[in-house]
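A short write-up of the structure that comes next.
All protein chains of the complex are present and in place, except for one that has been dropped.
== chain A ==
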């Protein structure tokens, strides 16, 4: 790192963090999320793995909470949690309590009561349950409890990979009947993909010399390597850009890109 210029070092540092871009598809999804929140409804957000669901939810959470931020007050309008594998009730409550800066010890009934009370006290308007397909079957009764609780009036969003989430929701008729609204984050089509590669090159990578990623062999390589999934694209490009810079290139080098694609197992 030492022999690189400070500008390049800073560039590498910036590239190590996931970017946030106001893409049309993200804006569209955020509009749907806002509507869900305002109407205090329940919904499903589905899409293939690595299509950008989590990034989209995190960005929405951050933006909405910033917007509603009142100084010194312990408000958290949107709570986004990521569900670990085989998640039971205890872990589910602990995730919410952590997000609300609450103690996470005690009996399961302590945790349940503390969670429901805290959702109200800290004025939570929407709970986003990411990787909801990892919830154990029994834990869905706790999810139901949250949106059935009179007076809470919380919007609940389940997020997950399309097929897995559908399978989970269908198991429980009670859940199925309540999660009718669905939004699907699609795989990108040809022109969207090309456009996003261009945006990424210009706004995220922004390297000293053009890499022409959205043309010819580069574009083909990227299409194959990412299967047009935005999350994969982001990871590949940032990784390849960092490696190129470390090797002293002024742009994203095609050979490095090939190398990264070959080495990446999804």
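The definition used in the following text is that contacts are C-beta pairs under 8 Å (C-beta built on N, C-alpha and C of every residue); 3 or more make two chains touch, one makes a residue touch a chain; residues count from 1.
The criterion applied here is as follows: contacts and distances are computed from a predicted model.
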Listed names "ABC transporter permease", "Protein meaA", "TniQ domain-containing protein" or "DNA polymerase V", with the criterion being the UniProt name of the chain not displayed: "TniQ domain-containing protein"
Where A:10, A:27, A:74 or A:202 are the choices, the one touching the absent chain is A:74
Among A:12, A:41 or A:100, which residue is in contact with the omitted chain in the full complex? A:100
From the listed residues A:11, A:50, A:80 or A:114, report the one that touches the chain absent from this view. A:114
In the complete complex, which positions of chain A touch the hidden chain? 72, 74, 100-103, 105-107, 109-110, 113-114, 117-118, 120-122
